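Here the complex is missing one protein chain, while the rest keep their positions.
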Amino acid sequence: MSYVNVTGLARRFGGTTVFENVGFSLDKGEFVTLLGPSGCGKSTLLRCLAGLSRPDAGRIVVAGDDITDSVPQRRGIGMVFQNYALFPTMTVAANIGFGLRMQRLPADDIERKLATVIDLVELRGKESHYPHQLSGGQRQRVALARALVVEPRILLLDEPLSALDARIRANLREQIRDIQRRLDLTTLFVTHDQEEAMILSDRIFVMDKGKIVQADAAETVYTQPATEFVARFMGSCNLLDAAACTRLFGHGIDGHLAIRPESIELLAAAEAGADDLPATIRQHQLLGNVIRYQVESRGTVLLVDRLNRGRDDLLPRGSEVGLRIRREDMREVG
Amino acid sequence: MLNALTPAAAAAAGRPRRPFRHWRSALLLVPFCVLLALFCLAPLGWVVLHSVQGDDGPGFGHFREILASPFYRLAFINSLYISLWSSGCGLLIALIGAASLRRVPGRLRNAVVAFTNMTSNLAGVPLAFAFVIVIGTNGALTLLLRQWGWIDDFHLYSKGGLCLIYTYFQIPLGVLLLYPAFDALDDDWQQASALLGARLWQYWWHVALPVIAPAIFGTFILLFANAMGAYASAYALTTGNFNLITVRIASLVSGDIFLEPDLAAALSVLLTLLLVLVCTVNQMLLKRSYRAR
Partner (left out) sequence: MRADLYHRLVVAALVALLAVPVLATLAYSLAGNWGATILPDSFSVRWYLQLWHDPRFLSAFGHSLLISVATLLLSTLVIVPAVFVVFYRFPALDRTMNLLILLPFAVPPVVSSVGLLQLYADGPLPLVGTPWILIGCYFTIALPFMYRTLADSLRGMNLHDLMDAAHLLGASTPRAFLLVVAPNLRTGLMASLFLSFSFLLGEFVFANILVGTRYETLQVYLYSVRMTSGHFTSAIVMSYFVFTLVLTWFATRLGKQESQA
């Protein structure tokens, strides 16, 4: 039995259904990312778990207790909000200690726990600052510490990094992952950034229009997308329809064929065998360590990524090449 | 304050200081200054000067006379009593109302704000008459309550009646002043505090109140000052027979008998000093409270 079990969850606002019949389970200590475009219902789902929004149907069970109808105060769920939601009239220490004071713990217990968590998020020396005196990254760490210090059973994070700039974001996500591992904390992390999701997660739940369309390990979601949506959403992908498939491979297909640009091998025309596709380079784009070619083969344009090994290695426009695609890198999606 | 200061400071730094360069523009300020001087500064100056003008040369005789007189002391006490009560009750009602006003749909909210704005115009003499109709000796509500046996008699023309009428005109002002302050409250705070185990009252007490406290206090001060300086309703209701500080001042300069403008000036100075003191304390408390964002 998993640590968290969610079954048949639904939430409607007036006539519009945000999601319906959502079910999943989380193992103890697992870090799961809920990934999806903005507006697909991620926050609403998180708020239903936290008890801030009342689901219209479904059950939520954590460690054997059904918490579907509990008040937020009793759920043992910690949450980090996108805009931090720090209390502006309280210092860093008062913000972090708020939950402990609500539990009416003795003062020395509070002190001890505060000290531990402040070290954990590396905010030593900032205890008596007010939120408006902190940088975005520091505020986010206060919010994290405030959620952690009450030792929640589950930690929910709603796009905690999206308001920060790129460098701090990269640092902070390492820190979050590190702390989560050390505390063995069951975590559900919401993001719309697929890169963030892949770097952090044990598993990724990809959400599309209120449905979890795939729930798998990061590699699986990337290499074996379950649907066209997942394939498109997780980085760039060649999606071939039935007609293009017939032209290229001589047989049709139901739905689409997904091929990642980096899984196609570019060969010099001379090296190409009978199974390889003949093609012409149309254009290229420099993406840094990778060069992305647009290659035309039998009337279909494909994207092909290749490591950037310097000027001499660049294939000029109009070059004739061969494309080698292994069967296991092609994936039929719905 | 800070906003007002920054462009000014920047512009001042960017230009050479030549005070008479814009003398023609400065002429446009002359009528403004003249009007303000004639109708605001000069009378205030007169009041201050004459408050220390005794029968035989300058001195604090009038102040001594006022402080020694039970009659004038009672006027102050009555004014303070009514102002504190009406500001407190008005503020409390306005606070509860403004908090809920933020939680109703936008159209209803706008309509209620507009209505509140209109009722804030019902003050002074018309308000006194409206109250006579509702809760005067033969007022509809008085009769109703008397018929139900809830009250024996109600004296609108007393301290209690004045408290009631003052409270009424404080409510719309309080709502209009407080209602924008609630926009500073972020809904996420309530949810964050709930997840940290805080009940609703604990959220209000620990999180929300400290944020809006400066606004609440500032509103209280404004209401208090407004009530201390109010004259028309009390005068219209009791024809100047209730002993309030403003009624005393007015009767010393425009009554039928015993005109003593210098004594009125001294009373005015005491009243103004009291208001200035209250406003200064308010400013000091504001400075000491935290500064959000």
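A and B are the chain letters, set down in written order, and residue numbers restart from 1 in every chain.
The rule is simple: a contact is a pair of C-beta atoms (placed from the backbone, for glycine too) under 8 Å apart; a residue touches a chain by one contact, two chains touch by 3 or more.
For clarity, every value in this text was computed on a predicted model and none was experimentally measured.
Though it is not drawn, the left-out chain touches B in the full complex. Residue B:V134 is the one among B:V52, B:L80, B:V134 or B:A213 that touches the chain missing from this view. What chain B contributes to its contact with the hidden chain is residues 3-5, 7-9, 11-12, 22, 25-26, 28-29, 31-32, 35-36, 38-47, 50, 93, 96-97, 99-101, 103-104, 108, 112, 114-119, 121-127, 129-134, 138-141, 143-144, 147, 168, 171-172, 175, 225, 228-232, 235-236, 246, 249-250, 252-254, 261, 264-265, 268, 271-272, 275-276, 279.
The rule is short, and it goes like this: only the chains that are shown with their structure count from here on.
Centre-to-centre spacing of chain A and chain B amounts to 55 Å, using the average Cα coordinate of each chain.
Contact residues on chain A toward chain B in their complex (touch as defined above): 47, 50-52, 71-73, 75, 77-79, 81, 83, 85, 87-90, 98-99, 102-103, 130, 132, 146-147, 150. Residue ranges on chain B touching chain A, taken from their complex, read 186, 188-189, 191-199, 202, 206-207, 210-211, 290-293.
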